[in-house]
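Presented below is the structure to which this report refers.
Note that one protein chain of the assembly has been removed; the remaining protein chains are unaltered in position.
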C-alpha cells in the first residue's frame, strides 16, 4: 500500500500514520520527495482499513497495491478452473451453450425447446421460474411449478438445468430441481444470497451487475468461494451506459481481462447484452472469438408470444443456424463446440 | 401507445397487429404516412406486453404514451405526500435531516452521536446494523445487537430510527426496533424485498440504485405501494458514471424532475453522493436548494476511526456547523429546518 | 411524428398545435384517448423543429418517427457501400487491416513498420503526424515532417496511408500526403472540420466520439456526405463508461446495429478500445466475428519505446501472429483477409 501525504505536511502527521501502521504489524517506509512525502507499506495490506487511513489528517490518498480478492485470483490458482455441472464441464476446450426461454411458461413450451436446443448442440437448458421484473404488473414467473417443468424437461432430454434464485430462502427449493443456480445481474451484490450460495455446493452462474466493475464482480465471486463453494462461473451480460439504442452494452473486453485476473470460467449472454434479436448471432460469435468459455442464449418456440424478453429471444430455427455458424468460429479460435 | 411499422411494410402485417390489438380490447388507428405506417392505440396500454408487440413481424418500434406506474404518479395524486415517521413528517414545509454513523459500533458511539445530532437539529437517527459490503472481508455490522443499540439511542433521545434491511426474512426483526426501514441502493431492484415491505406498514426509505433511471426508481416504489404500503420516501444518493474522482455522481436533477412525476417526498444523501468528507457540506446545501425534502448525512464522533465509510463521514462539530449553514439555505428557498 | 399532450389538456391548446402543424404543411391527426390526447403527424417531420414543438404549452413530449439522417441511412441506399482507398476496397468481402504506430517518430521506425505489416497482410498503413494529446506537455507529433515520412513509407511499400487531420486549415496539407483522412474521436463533432472534409473528396475514416450514440455518429457522417463526399468509413474505438479497468469499453454491439441502420463500412480499433496490449488480439478477433469490415491496430517495432500509446501497442512479431489467427476467424464468418 502507498500513502500519499498532502503537500508540505508537517512531520508529526507522517509520524502518527507510521505509528498506526506499525501497531497493525506493517512495515512503513517513508520517502521524502521534493513536493510530497509518500509512505510505502510492506506487509499484507488487506488487513488494514483503507478508508480509515484515507480519512486521517494529512493524507491525500491511499493507493492499494494488492488485489482485494484472494481465492478467485489467478495469482493464487494459475490454471483455469473447470466447473462440472452434472457432467457438463465448463472452462475446458469445449465451449458450452446454455439455451432456453426467458421464462418457463408451460410443459409443452419447455420440453419442445429442450429437445430442439439439445439437437442443435446446446449442453445446458436455461429457463426462468422466479422472474425479477422491473414493473410490479409484469409476469413474475411460475415459481415452484416452473421448477418442476424444468425438471421434466431435463428428464426428457438429459440436459442439466440452470435457473435463477432470487433470495436466500429459496436456495434449498431451487437446488432441489436445478443443476446450477443463477444469480441475476440485479442480485450480484445481494451479499446474503451470495453467502448462502457459498454454503450450498451446487455450481453457481454469477451474472455481472449492470454497473459493476470487474473488481466488484470478482469480489462477489469471492463471497461465494470464501464461504465454501468454489464452483462459480462468471457471466458478462452487458452493462448500462449512455447508449440507448441497445438494451445494454455488451462489454467483451471483460472476457480476456478477467481471464487474466481470475481462473474462473466466463460465459457471455448476447441476448441481454444487446436486447435485440437481430444482433444476438453476431454478438454470440464475437463472444466466442473474444475467448468466452460459452454462451447463454434466450430461445423460444414462438418468440413473438414469449411472456418476457420477447424482443431479444430467437426462434428454434434461428438457434439451429446460429449453432452451425458458431461451430466455425469456435474452431477458428482453437476450441470446439 | 404508438406502433411504428418498418418502411414499406405490406398491409397484411399491419392488419395482423390491428387484429391482435382489437382482441386485447384496444382501439387501434392506423395512419398511413408517405414512408411509414404508424398505428396509434387508444386504451390503457399498460395491459399490453410491449416487448411482444415490438417483436412482431414488421414492427420497427413501439413507443408507450402512458407511464408504467400508477400509484406513485403525481397524475394520480396531485398533492405532495407527507410521510409520518413516528411523529416526524417528511414532505411538508420543514426539511428533515437524518444523521448518524454508517455502522452502529457500540453503545457509547451511537448514544453520543444521537445526543449530539439531536442538539444540532437532526430529526431522525440513522445507523447501520446490517451492512452490505463489497468485500467479503469487510466489517459486516453488529446485526441484531446493533438494532438494540439503535433502540437504546432512540430511548435516550426520542429520535426515531432508520436502518437498512437487507432481505425479506429480517423485515420483522428490523421493524421491531426501527421506525423506518431503509432499502439500500444495491437492493433497489430486490423485488421480493420490495413486495414484503409493501405488506409491512412501516415507512420505507428507498435509495436509488446506482444505475437506476428515474422510471426504475418509481417502479420500485410502485412495488411497495401496490403491495399496500403508501409510506415511501425516495433518496438520491448518487449514480455511477465515468467520473472516478468522486465515489458517485450526485444527480440533483433527479429532485425537481421526480417531484414533477411523483407525489412522494425525496431526500438527498450527500455522503454517498460524493464519498468525500470535504464535499458533504456543499452538496447538502445544493440538495436543499434543488428542492429536496431533507437530507441523510453520515456523522461519527471520531470519523478517522469509523469502521465503514470513514472518508465520507463528518465529525459532530462539523455537523453542527453544517446545520447552521443549512438553516439559511432552507429559508432562502422558502422552507424551514 | 407523435405529439403527446399533457393529461387533460384543454382543447384550445390542442388546436393551437394543429394550427401550427398545418401551416408547416403537415397533416395532423388528433386522437382523443381516455387520459391523454395524442396528435399523429403525417408528412416529412424533418422540416419541423422538434424542440420548438416540445416547448409549446400543453405538450408533454414529442416522439419523432423518422430518422434524422438521410444519405447515410440504409433505407435510402440498401446495398453496402464500398469505399476505395487508393485501390484498397473497404466494405466488400475482404476484411481490411490498417496497422502502424500511434505516432510517426522517424523514417526508420515508419518504414520498418510499413514493410513488416505489409508482409503480415495489412492493407493500409496508419501513423499519426498531428497528435491530439490530453496533456499540453505530451509529445504532439512531427506534423508536416511526419506526413512526409508517411509518404516515404508508402513509396517504399505501396501501402496507402491514413492519418489524422485535426482542423480545417490542415486538410489541404494532409490530403497532399495521405490517401485517407482520419477524424479522431475528440473531433467527431467538430462540425467545421466535417463540413470541409465533405468538400474534399478523399476518403474519410470517422472515429466514433467517446460518448457518442449511434445516431450522433451517423449524423456526423451525414455532415460529410451531405457536403459532397460519400467516401466515409466508420470506426468503433471504444466508449467511455464507468469501467476503469480498461481505457475504453469497446462497444461491438455497434457493428451489427449500425450496419442495419446504414450502408457505410465499419471497422474496429481494438487498440484504443481496450488500451491494454494483451487484450488487442482477442478483441480484434471479436470485432471481425461481430461483422466488422476491418480493423485498425497500433503496431510499433519497439512498443516499450513508443512515444505515445505505448501500453496498447503491439510488436511486429505479435502483429504477425495475430494476422494468422485472424485469417481463421475471418473465414469462419464467410469473409477473407
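Letters are used for the chains, namely A, B and C, taken in the order the chains are written, and counting of residues starts over at 1 for each.
In this section, a contact is a pair of C-beta atoms (placed from the backbone, for glycine too) under 8 Å apart; a residue touches a chain by one contact, two chains touch by 3 or more.
None of the values given here were measured: they were computed from a predicted structure.
Of C:27, C:55 or C:76, it is C:55 that touches the chain left out of the display. Only one of B:9, B:75 or B:251 touches the chain withheld from this view, namely B:251. The missing chain lies against chain B, touching residues 211, 213-215, 239, 241-246, 249-257, 260, 273-274, 276, 278-279, 282-283, 285-291, 325, 328-329, 331-333. On the side of chain C, touch with the chain left out of the figure occurs at residues 46, 49, 51-52, 54-57, 68-69, 132-137, 140, 166-169, 186-187, 189-193, 195, 210-211, 216, 219, 222-223, 226-227, 240, 277, 303-311, 313.
Interface residues of chain A with the unshown chain, by the touch rule above, are 2, 4, 7, 29, 31-36, 38, 40, 42-44, 63, 65-66, 75, 240-242, 244.
Just so it is clear, only the chains that are shown with their structure count from here on.
For this pair, chain A with chain C, the centres built from the Cα atoms lie 31 Å apart. Of all residues in chain C, those touching 2 or more other chains are 241-242, 244, listed in ascending order.
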